[in-house]
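A single protein chain has been omitted; all remaining protein chains appear in their positions.
Let's look at chain A:
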Amino acid sequence: MREANMENNDAADRDLDPEARAHEAAMREIADTADTPAGSHQKDLGGLSTGIMMEHFVADVGSTPVTATDSRSAEGAPVSLWRDAWRQLRKKPTFVIAALLIVLVIVVALFPQLFWTENPSAAATQCLLENSNGKASAGHPMGFTAQGCDVYSRVIAGTRASLMVGLFTTIGVVVIGGIIGALAGYFGGWIDGVLARLGDVFFALPLILGALVVMQLPFFKAHRGVWTLVVVLVLFGWPQIARIMRGAVVEVRNADYVVSARSLGVSSLGILMRHIIPNAMAPVIVIATISLGTFIVAESTLSYLGIGLPPGMMSWGNDISDAKDAFRSNPMPVFWPGLALSLTVLSFIMLGDALRDALDPKARKK
(Lines give C-alpha, C1' and ligand atoms only; values in the text may rest on other atoms or scores of the structure.)
Protein backbone atom coordinates (compact mmCIF):
# COMPACT_ATOMS: atom_id res chain seq x y z
CA MET A 1 0.00 0.00 0.00
CA ARG A 2 2.68 2.41 0.99
CA GLU A 3 4.71 1.47 -2.08
CA ALA A 4 1.74 2.19 -4.30
CA ASN A 5 1.30 5.52 -2.56
CA MET A 6 4.90 6.41 -3.24
CA GLU A 7 4.43 5.75 -6.93
CA ASN A 8 1.39 7.99 -7.18
CA ASN A 9 2.90 10.73 -5.12
CA ASP A 10 5.99 10.72 -7.20
CA ALA A 11 3.98 11.55 -10.27
CA ALA A 12 1.92 14.13 -8.42
CA ASP A 13 4.70 16.00 -6.71
CA ARG A 14 6.41 17.03 -9.93
CA ASP A 15 3.60 19.52 -10.33
CA LEU A 16 3.93 21.02 -6.88
CA ASP A 17 4.91 24.65 -6.81
CA PRO A 18 8.32 25.51 -5.30
CA GLU A 19 6.94 26.92 -2.08
CA ALA A 20 5.02 23.78 -1.30
CA ARG A 21 8.15 21.78 -2.02
CA ALA A 22 10.23 23.85 0.35
CA HIS A 23 7.59 23.47 3.02
CA GLU A 24 7.42 19.73 2.58
CA ALA A 25 11.19 19.46 2.73
CA ALA A 26 11.40 21.50 5.90
CA MET A 27 8.68 19.49 7.61
CA ARG A 28 10.31 16.26 6.62
CA GLU A 29 13.65 17.38 7.95
CA ILE A 30 12.13 18.20 11.33
CA ALA A 31 10.26 14.95 11.53
CA ASP A 32 13.23 12.88 10.44
CA THR A 33 15.77 14.32 12.81
CA ALA A 34 13.28 13.99 15.61
CA ASP A 35 12.04 10.50 15.11
CA THR A 36 14.26 8.24 13.06
CA PRO A 37 17.47 6.68 14.33
CA ALA A 38 20.64 8.23 12.99
CA GLY A 39 21.64 5.37 10.78
CA SER A 40 18.52 5.02 8.73
CA HIS A 41 17.71 8.45 7.41
CA GLN A 42 20.98 9.48 5.94
CA LYS A 43 20.10 8.95 2.35
CA ASP A 44 17.01 11.04 1.89
CA LEU A 45 18.59 14.12 3.44
CA GLY A 46 21.75 13.40 1.57
CA GLY A 47 19.78 13.66 -1.61
CA LEU A 48 18.51 17.00 -0.46
CA SER A 49 21.88 18.47 0.19
CA THR A 50 23.42 17.26 -3.05
CA GLY A 51 20.33 18.26 -4.99
CA ILE A 52 20.38 14.93 -6.75
CA MET A 53 17.09 13.61 -5.53
CA MET A 54 13.84 15.23 -4.61
CA GLU A 55 10.96 13.10 -3.49
CA HIS A 56 8.08 14.42 -1.48
CA PHE A 57 5.24 12.85 0.25
CA VAL A 58 2.00 14.62 -0.34
CA ALA A 59 -0.15 14.34 2.72
CA ASP A 60 -3.65 12.98 2.60
CA VAL A 61 -6.17 15.71 3.21
CA GLY A 62 -6.96 14.63 6.75
CA SER A 63 -3.47 14.02 8.04
CA THR A 64 -1.17 16.55 9.69
CA PRO A 65 2.15 17.34 8.02
CA VAL A 66 4.14 15.68 10.78
CA THR A 67 2.36 12.36 10.67
CA ALA A 68 2.46 12.56 6.91
CA THR A 69 6.22 12.84 6.78
CA ASP A 70 6.50 10.33 9.55
CA SER A 71 4.54 7.75 7.64
CA ARG A 72 6.97 8.09 4.81
CA SER A 73 9.07 4.94 4.53
CA ALA A 74 12.66 5.72 5.47
CA GLU A 75 13.87 2.85 3.32
CA GLY A 76 11.75 4.02 0.44
CA ALA A 77 13.74 7.18 -0.15
CA PRO A 78 17.14 5.74 -1.08
CA VAL A 79 15.51 3.27 -3.43
CA SER A 80 13.67 6.05 -5.12
CA LEU A 81 16.77 7.78 -6.51
CA TRP A 82 17.60 4.59 -8.34
CA ARG A 83 13.99 3.74 -9.03
CA ASP A 84 13.49 7.20 -10.45
CA ALA A 85 16.62 6.76 -12.53
CA TRP A 86 15.39 3.38 -13.71
CA ARG A 87 12.05 4.88 -14.72
CA GLN A 88 13.92 7.43 -16.82
CA LEU A 89 16.34 4.93 -18.24
CA ARG A 90 14.00 2.26 -19.50
CA LYS A 91 12.32 4.80 -21.75
CA LYS A 92 15.60 5.71 -23.44
CA PRO A 93 16.40 3.80 -26.62
CA THR A 94 20.16 4.43 -26.27
CA PHE A 95 20.12 2.87 -22.80
CA VAL A 96 18.13 -0.17 -23.91
CA ILE A 97 20.36 -0.78 -26.93
CA ALA A 98 23.55 -0.29 -24.88
CA ALA A 99 22.33 -2.59 -22.10
CA LEU A 100 21.35 -5.32 -24.55
CA LEU A 101 24.72 -5.09 -26.31
CA ILE A 102 26.56 -5.29 -23.00
CA VAL A 103 24.55 -8.36 -21.98
CA LEU A 104 25.42 -9.94 -25.33
CA VAL A 105 29.13 -9.14 -24.89
CA ILE A 106 29.12 -10.60 -21.38
CA VAL A 107 27.42 -13.79 -22.58
CA VAL A 108 29.96 -14.10 -25.40
CA ALA A 109 32.80 -13.60 -22.93
CA LEU A 110 31.44 -16.20 -20.51
CA PHE A 111 30.34 -18.83 -23.02
CA PRO A 112 32.27 -18.32 -26.25
CA GLN A 113 31.68 -21.95 -27.22
CA LEU A 114 28.02 -21.11 -27.86
CA PHE A 115 29.03 -18.75 -30.64
CA TRP A 116 32.17 -19.84 -32.41
CA THR A 117 32.02 -22.31 -35.26
CA GLU A 118 35.36 -23.81 -34.31
CA ASN A 119 37.53 -23.42 -31.23
CA PRO A 120 40.35 -21.12 -32.32
CA SER A 121 42.52 -22.25 -29.41
CA ALA A 122 42.91 -25.61 -31.12
CA ALA A 123 44.59 -23.58 -33.81
CA ALA A 124 46.95 -26.25 -35.12
CA THR A 125 44.13 -27.96 -36.94
CA GLN A 126 42.08 -24.92 -37.75
CA CYS A 127 44.41 -22.31 -39.23
CA LEU A 128 45.24 -23.59 -42.69
CA LEU A 129 47.62 -21.56 -44.79
CA GLU A 130 45.67 -22.58 -47.87
CA ASN A 131 42.91 -20.32 -46.49
CA SER A 132 45.34 -17.41 -46.11
CA ASN A 133 43.50 -14.08 -46.56
CA GLY A 134 40.51 -16.05 -47.84
CA LYS A 135 37.19 -14.36 -48.50
CA ALA A 136 34.09 -14.97 -46.39
CA SER A 137 32.42 -18.32 -47.02
CA ALA A 138 29.83 -20.55 -45.45
CA GLY A 139 30.69 -21.09 -41.78
CA HIS A 140 33.34 -18.38 -41.97
CA PRO A 141 31.28 -15.19 -42.30
CA MET A 142 34.22 -12.84 -41.71
CA GLY A 143 36.86 -14.46 -43.89
CA PHE A 144 40.35 -15.54 -42.89
CA THR A 145 43.52 -13.94 -41.56
CA ALA A 146 46.90 -14.04 -43.26
CA GLN A 147 47.63 -17.18 -41.24
CA GLY A 148 44.43 -18.78 -42.52
CA CYS A 149 42.56 -18.53 -39.21
CA ASP A 150 38.81 -17.98 -39.09
CA VAL A 151 38.28 -14.30 -38.21
CA TYR A 152 34.80 -14.83 -36.77
CA SER A 153 35.92 -17.42 -34.22
CA ARG A 154 38.86 -15.25 -33.22
CA VAL A 155 36.65 -12.22 -32.69
CA ILE A 156 34.38 -14.33 -30.45
CA ALA A 157 37.34 -15.76 -28.53
CA GLY A 158 38.98 -12.35 -28.10
CA THR A 159 36.00 -10.93 -26.21
CA ARG A 160 36.94 -12.40 -22.85
CA ALA A 161 40.42 -10.88 -22.49
CA SER A 162 39.32 -7.39 -23.48
CA LEU A 163 36.28 -7.44 -21.23
CA MET A 164 38.23 -8.83 -18.28
CA VAL A 165 40.84 -6.09 -18.49
CA GLY A 166 38.14 -3.42 -18.69
CA LEU A 167 36.06 -4.85 -15.87
CA PHE A 168 38.82 -5.59 -13.37
CA THR A 169 40.60 -2.31 -14.05
CA THR A 170 37.37 -0.47 -13.38
CA ILE A 171 36.82 -2.38 -10.13
CA GLY A 172 40.39 -1.66 -9.03
CA VAL A 173 40.17 2.01 -9.93
CA VAL A 174 36.86 2.44 -8.11
CA VAL A 175 38.14 0.70 -4.97
CA ILE A 176 41.55 2.42 -4.80
CA GLY A 177 40.52 5.79 -6.20
CA GLY A 178 37.35 5.72 -4.13
CA ILE A 179 39.16 5.02 -0.87
CA ILE A 180 41.84 7.63 -1.50
CA GLY A 181 39.32 10.23 -2.63
CA ALA A 182 37.03 9.55 0.32
CA LEU A 183 39.90 9.83 2.82
CA ALA A 184 41.16 13.05 1.22
CA GLY A 185 37.72 14.60 1.11
CA TYR A 186 36.63 13.53 4.58
CA PHE A 187 39.74 14.30 6.60
CA GLY A 188 40.95 17.30 4.57
CA GLY A 189 43.98 19.18 5.88
CA TRP A 190 47.41 17.72 5.28
CA ILE A 191 46.05 14.29 4.30
CA ASP A 192 44.11 15.95 1.51
CA GLY A 193 47.21 17.92 0.46
CA VAL A 194 49.47 14.89 0.32
CA LEU A 195 46.95 12.71 -1.51
CA ALA A 196 46.13 15.50 -3.97
CA ARG A 197 49.81 15.99 -4.85
CA LEU A 198 50.24 12.22 -5.18
CA GLY A 199 47.28 12.14 -7.56
CA ASP A 200 48.76 15.04 -9.54
CA VAL A 201 51.97 13.10 -10.05
CA PHE A 202 50.11 10.16 -11.58
CA PHE A 203 47.76 12.50 -13.41
CA ALA A 204 50.70 14.28 -15.06
CA LEU A 205 51.58 11.03 -16.82
CA PRO A 206 48.98 10.40 -19.50
CA LEU A 207 47.54 6.87 -19.24
CA ILE A 208 49.10 5.44 -22.39
CA LEU A 209 52.52 7.02 -21.80
CA GLY A 210 52.67 5.82 -18.20
CA ALA A 211 51.59 2.34 -19.18
CA LEU A 212 54.25 2.30 -21.91
CA VAL A 213 56.97 2.95 -19.37
CA VAL A 214 55.75 0.45 -16.78
CA MET A 215 55.26 -2.30 -19.33
CA GLN A 216 58.95 -1.89 -20.20
CA LEU A 217 59.99 -3.09 -16.75
CA PRO A 218 61.56 -6.55 -16.74
CA PHE A 219 59.04 -7.86 -14.24
CA PHE A 220 56.06 -6.70 -16.29
CA LYS A 221 57.69 -7.86 -19.51
CA ALA A 222 58.20 -11.32 -18.04
CA HIS A 223 54.65 -11.62 -16.67
CA ARG A 224 52.58 -10.05 -19.40
CA GLY A 225 48.91 -10.93 -19.11
CA VAL A 226 45.51 -9.74 -18.06
CA TRP A 227 46.50 -9.12 -14.44
CA THR A 228 49.68 -7.15 -15.10
CA LEU A 229 47.77 -4.98 -17.53
CA VAL A 230 45.06 -4.42 -14.92
CA VAL A 231 47.69 -3.38 -12.34
CA VAL A 232 49.30 -0.93 -14.75
CA LEU A 233 46.03 0.63 -15.85
CA VAL A 234 44.84 0.95 -12.24
CA LEU A 235 48.14 2.61 -11.32
CA PHE A 236 47.52 5.43 -13.78
CA GLY A 237 43.73 5.42 -13.76
CA TRP A 238 42.90 5.96 -10.07
CA PRO A 239 43.42 9.77 -9.76
CA GLN A 240 40.36 10.52 -11.89
CA ILE A 241 38.00 8.56 -9.64
CA ALA A 242 39.78 9.90 -6.56
CA ARG A 243 39.12 13.49 -7.65
CA ILE A 244 35.45 12.83 -8.29
CA MET A 245 35.03 10.94 -5.02
CA ARG A 246 36.78 13.72 -3.13
CA GLY A 247 34.51 16.36 -4.63
CA ALA A 248 31.40 14.34 -3.84
CA VAL A 249 32.53 13.68 -0.27
CA VAL A 250 33.38 17.33 0.39
CA GLU A 251 29.89 18.19 -0.79
CA VAL A 252 28.12 15.91 1.71
CA ARG A 253 30.70 16.08 4.51
CA ASN A 254 28.94 18.81 6.46
CA ALA A 255 25.38 17.75 5.72
CA ASP A 256 23.05 17.73 8.71
CA TYR A 257 22.75 13.97 8.86
CA VAL A 258 26.53 13.65 9.11
CA VAL A 259 26.67 16.22 11.89
CA SER A 260 23.89 14.42 13.73
CA ALA A 261 25.59 11.05 13.31
CA ARG A 262 28.80 12.54 14.64
CA SER A 263 27.08 14.08 17.62
CA LEU A 264 25.50 10.70 18.36
CA GLY A 265 29.03 9.33 18.68
CA VAL A 266 29.40 7.37 15.45
CA SER A 267 33.08 6.84 14.66
CA SER A 268 34.77 8.55 11.69
CA LEU A 269 35.03 5.26 9.86
CA GLY A 270 31.38 4.46 10.52
CA ILE A 271 30.27 7.85 9.23
CA LEU A 272 32.44 7.47 6.18
CA MET A 273 31.30 3.96 5.34
CA ARG A 274 27.60 4.23 6.19
CA HIS A 275 26.72 7.83 5.53
CA ILE A 276 29.14 9.56 3.21
CA ILE A 277 30.30 7.00 0.68
CA PRO A 278 26.82 5.68 -0.22
CA ASN A 279 25.72 9.23 -0.93
CA ALA A 280 28.76 10.03 -3.04
CA MET A 281 28.49 6.92 -5.23
CA ALA A 282 26.28 8.21 -8.05
CA PRO A 283 28.88 10.33 -9.90
CA VAL A 284 31.51 7.64 -9.32
CA ILE A 285 29.33 4.97 -10.93
CA VAL A 286 28.71 7.17 -13.96
CA ILE A 287 32.40 7.86 -14.53
CA ALA A 288 33.32 4.23 -13.83
CA THR A 289 30.94 3.02 -16.53
CA ILE A 290 32.44 5.37 -19.10
CA SER A 291 35.98 4.50 -17.92
CA LEU A 292 35.30 0.81 -18.48
CA GLY A 293 35.06 1.61 -22.17
CA THR A 294 38.22 3.71 -22.16
CA PHE A 295 40.16 0.98 -20.34
CA ILE A 296 39.18 -1.51 -23.03
CA VAL A 297 40.49 0.99 -25.59
CA ALA A 298 43.71 1.39 -23.58
CA GLU A 299 44.18 -2.40 -23.46
CA SER A 300 43.72 -2.75 -27.19
CA THR A 301 45.98 0.22 -27.90
CA LEU A 302 48.77 -1.26 -25.78
CA SER A 303 48.25 -4.68 -27.39
CA TYR A 304 48.30 -2.99 -30.79
CA LEU A 305 51.65 -1.40 -29.89
CA GLY A 306 52.90 -4.86 -28.99
CA ILE A 307 53.30 -4.27 -25.25
CA GLY A 308 49.86 -5.16 -23.92
CA LEU A 309 48.62 -8.71 -23.69
CA PRO A 310 51.14 -11.40 -24.67
CA PRO A 311 51.15 -12.28 -28.39
CA GLY A 312 49.68 -15.74 -27.88
CA MET A 313 46.60 -14.48 -26.07
CA MET A 314 43.56 -13.90 -28.22
CA SER A 315 42.27 -10.36 -27.90
CA TRP A 316 40.91 -7.79 -30.32
CA GLY A 317 43.96 -5.57 -29.93
CA ASN A 318 46.35 -8.44 -30.68
CA ASP A 319 44.30 -9.54 -33.69
CA ILE A 320 44.33 -6.03 -35.13
CA SER A 321 48.05 -5.77 -34.44
CA ASP A 322 48.67 -9.06 -36.29
CA ALA A 323 46.54 -8.10 -39.26
CA LYS A 324 47.73 -4.51 -39.69
CA ASP A 325 50.65 -5.30 -41.99
CA ALA A 326 48.43 -6.97 -44.58
CA PHE A 327 45.77 -4.30 -44.13
CA ARG A 328 45.75 -2.93 -47.66
CA SER A 329 45.35 -6.32 -49.33
CA ASN A 330 43.00 -7.82 -46.74
CA PRO A 331 41.33 -5.21 -44.51
CA MET A 332 38.70 -7.56 -43.05
CA PRO A 333 40.82 -9.06 -40.21
CA VAL A 334 41.34 -5.48 -38.98
CA PHE A 335 37.79 -4.38 -39.62
CA TRP A 336 35.86 -7.05 -37.70
CA PRO A 337 37.78 -7.00 -34.40
CA GLY A 338 37.78 -3.20 -34.73
CA LEU A 339 34.00 -3.24 -35.10
CA ALA A 340 33.55 -5.55 -32.10
CA LEU A 341 35.86 -3.35 -30.04
CA SER A 342 34.11 -0.14 -31.07
CA LEU A 343 30.62 -1.49 -30.43
CA THR A 344 31.58 -2.75 -26.97
CA VAL A 345 33.20 0.55 -26.01
CA LEU A 346 30.28 2.47 -27.49
CA SER A 347 27.83 0.45 -25.36
CA PHE A 348 29.63 1.30 -22.14
CA ILE A 349 29.97 4.97 -23.03
CA MET A 350 26.29 5.18 -24.01
CA LEU A 351 25.31 3.42 -20.81
CA GLY A 352 27.35 5.85 -18.72
CA ASP A 353 25.92 8.79 -20.63
CA ALA A 354 22.36 7.62 -20.05
CA LEU A 355 23.11 6.97 -16.36
CA ARG A 356 24.49 10.46 -15.96
CA ASP A 357 21.32 12.00 -17.37
CA ALA A 358 19.12 9.79 -15.22
CA LEU A 359 21.03 10.37 -11.98
CA ASP A 360 21.17 14.13 -12.41
CA PRO A 361 17.61 15.48 -12.32
CA LYS A 362 18.93 19.03 -12.39
CA ALA A 363 20.13 18.58 -15.96
CA ARG A 364 16.92 16.84 -16.91
CA LYS A 365 14.58 19.69 -16.04
CA LYS A 366 15.88 22.04 -18.68
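Side notes on the structure shown:
The rule is short, and it goes like this: contacts are C-beta pairs under 8 Å (C-beta built on N, C-alpha and C of every residue); 3 or more make two chains touch, one makes a residue touch a chain; residues count from 1.
We adopt the following convention: contacts and distances are computed from a predicted model.
One subunit of the complex is not drawn; among "Solute-binding protein family 5 domain-containing protein", "ABC transporter permease", "proton-translocating NAD(P)(+) transhydrogenase" or "Acyl carrier protein", its UniProt record names it "ABC transporter permease".
Contact with the chain not shown here comes from a single listed residue; of A:153, A:228, A:279 or A:301, that residue is A:301. Considering the full assembly, A:349 is the residue among A:109, A:142, A:157 or A:349 that touches the omitted chain.
Contact with the undisplayed chain is limited, among A:189, A:218 or A:312, to A:218. Residues touching the missing chain, restricted to chain A, are 94, 197-198, 200-202, 204-209, 212-214, 216-219, 293, 297, 300-301, 304-307, 320, 324, 327-328, 331, 334-335, 338, 341-343, 345-346, 349-350, 353, 366 (touch as defined at the top).
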